[in-house]
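Working notes for the structure below.
Here the complex is missing one protein chain, while the rest keep their positions.
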Amino acid sequence: MPTYPLIEYADAGPEVRAVYDDIMATRKIDWINNFWKALANDPALLKRTWEDIKQIMAPGALDPLVKEMIYVAVSVTNGCQYCIASHTAGAKKKGMTPEMFHELMAVVGMANESNRLANGYQIEVDEAFK
Amino acid sequence: MPTYPLIEYADAGPEVRAVYDDIMATRKIDWINNFWKALANDPALLKRTWEDIKQIMAPGALDPLVKEMIYVAVSVTNGCQYCIASHTAGAKKKGMTPEMFHELMAVVGMANESNRLANGYQIEVDEAFK
Amino acid sequence: MPTYPLIEYADAGPEVRAVYDDIMATRKIDWINNFWKALANDPALLKRTWEDIKQIMAPGALDPLVKEMIYVAVSVTNGCQYCIASHTAGAKKKGMTPEMFHELMAVVGMANESNRLANGYQIEVDEAFK
Amino acid sequence: MPTYPLIEYADAGPEVRAVYDDIMATRKIDWINNFWKALANDPALLKRTWEDIKQIMAPGALDPLVKEMIYVAVSVTNGCQYCIASHTAGAKKKGMTPEMFHELMAVVGMANESNRLANGYQIEVDEAFK
Amino acid sequence: MPTYPLIEYADAGPEVRAVYDDIMATRKIDWINNFWKALANDPALLKRTWEDIKQIMAPGALDPLVKEMIYVAVSVTNGCQYCIASHTAGAKKKGMTPEMFHELMAVVGMANESNRLANGYQIEVDEAFK
Partner (left out) sequence: MPTYPLIEYADAGPEVRAVYDDIMATRKIDWINNFWKALANDPALLKRTWEDIKQIMAPGALDPLVKEMIYVAVSVTNGCQYCIASHTAGAKKKGMTPEMFHELMAVVGMANESNRLANGYQIEVDEAFK
């Protein structure tokens, strides 16, 4: 159960509604997912987080699908169930094929493994990488 | 200091040398970085890890630069100093521009933040994402 | 499902009951939460953990509500569902308002983000901070 | 070594200088620490991160010292060396005494321990905490 | 809900069936757990992961029960619910008694605590340990 009630559009004040409207317009969808409804308990946090994500996830030097897959990689590494579910759905919507997902998981798994081998063998950084 | 001495090519047995040769041929380089020299203390681990990485990081549904950036995203999330240094160098070599790196970091930072907001507000997964 | 059955007061031996009694007396409550009932499978672990927590969470240089919020911050960072739920409830009971919780989450989120930016940009510690 | 050179004030463009000036004015200091000099390689990231931190760390329902200690708790849990050093220094400057630091560490250690006991014993959340 | 459907034996191709057969033969069981059924969406990942695990978990310098308990220790530290459940079951099957589990948890909890104390007090490695 959420720590605080989810704030539905009908019950939201103008500040929260403005963010909800921008989320739906930007993403071309007609609903708001629970993440935003939970953050809406703190309108300042909602607004700041949305504006940051909107700016960060926009097309740039990396395309939005690559960004979404990086988001999945981090969420899987941290074991955040909500974020894994929502960003995997987001990546599929942006065109991630099963083959892309399988390769993503293979890299994430391998990186988590080799991170620990580097830790455990106490390997010093090569001069060439400094 | 490494847990066990780094194994140089000159001191390596044939099993280790065969892996070293394949690493250099595959990556078109003429030196071996410390990660492999440390793992060479266990030739079976060296061989298995290299064969996995070679298979996983090869071009496929995702291009090698995207895979390298995912590797960086995981290593940064875990705080593995060796892997951050080596895979950032690897990504630069494969064509990562400063702009790409900055966007990569922005997404990694944001994902680590929103993972905790989702945890802390105890947000339940939307039906639409299941 | 728990790894081992929860030990209810009625089924507990004298060593476990003594800890349960002290928990209820110290916290001025009349029930025992699942964490302790699970640990009671190992009476030595139960006793040691309770005595440590009792000592650590007592009023001191930091007030108990601040300590409880720090506990939440760690649990959210680690993604421990049980601990998030129980310590958020504990903090509310000790007087955490919604405004305090929102600010707590904002700091936890920001810290998790900037930790990764510091990792990813491989930033060296300033002399002034050493 | 940082991934990109640190940007000194003298070498910074007007956008970066404006942030540096605001950091120094807000914190009443006359120097910029490496975290910001590294982020300045991406002026948009620098500006966004500073504005978020300025807003989040300002006095509110929680006092700035409590916020700084929460920042330390997260950084210690994640093992981020730079952030531990800089935010411990920041907390001392805001009035953290040795006694407060010792209690902070005791809570952080205990929370990290009990998070794993809750995981390992697979303890279900009590109805009372939902 | 799994990201992709679980692949049952009856619906699997020959490559996947060969792995399933080897898992059942090696472990002397007549069913396949969900981990493998999920990975079977990517037959190459399934085969590689199984061959690695088969090689790594075989008797060697460490006995299989010790290996299984180390697997539990890592999974508990990472908070991976699936892996905690499956490897705790695996360890019990290999002979882990309640007393062994309790001691395992005590060490895992203590290590997670002291890891953070070492981080927070910024303790330098003794010369004798280098």
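In this document, chain identifiers A, B, C, D and E correspond to the written order of the chains, with residue numbering beginning at 1 in each.
Just so it is clear, a residue touches a chain if its C-beta (ideal position, glycine included) is under 8 Å from a C-beta of that chain, and two chains touch if they have at least 3 such contacts.
On a predicted model such as this, the values are computed, not experimentally measured, just so you know.
Q: By the document's own contact criterion, which visible chains does the hidden chain reach in the full complex?
A: Looking at the complete complex, the unshown chain comes into contact with A, B, C, D, E.
Q: Check each of A:R27, A:K47, A:K94 or A:R116 against the chain that is not shown and name the one that touches it.
A: Once the missing chain is taken into account, the touching residue is A:R116.
Q: Considering the complete complex, identify which of E:A18, E:A44 or E:M57 is in touch with the unshown chain.
A: E:M57
Q: Can you list where chain D touches the absent chain?
A: Where chain D meets the chain not shown: residues 79, 88, 98, 101-102, 105-106, 109.
Q: Quickly run down the residues of chain C that touch the omitted chain.
A: 1, 44, 48, 52, 55, 130
Q: By the contact criterion defined above, which parts of chain E meet the unshown chain? Give residue numbers in ascending order.
A: Given the touch definition above, chain E has residues 1-4, 31, 33-35, 38-39, 41, 45, 49, 52-53, 56-57, 60-62, 66-67, 69-71, 73-75, 77-78, 80-83, 85-89, 97, 99-100, 102-104, 106-108, 110-126, 128-130 touching the missing chain.
Convention: only the chains that are shown with their structure count from here on.
Q: Identify the chain pair with more contacting C-beta pairs: B-C or A-B.
A: Between B-C and A-B, the larger count of C-beta pairs in contact belongs to A-B.
Q: Through what angle, to the nearest 5 degrees, does chain C rotate to match chain E on its C-alpha atoms?
A: A turn of 120 degrees brings the C-alpha atoms of chain C onto chain E.
Q: Determine the centre-to-centre distance between chain C and chain D, using the mean Cα coordinates as centres, and give it in whole Å.
A: That gives a centre separation of 21 Å.
Q: Residues of chain B that contact two or more other chains, please.
A: Residue numbers touching two or more other chains: 1, 52, 77, 79, 81, 85, 88, 102, 104-106, 108-110, 112-117, 119-122, 130.
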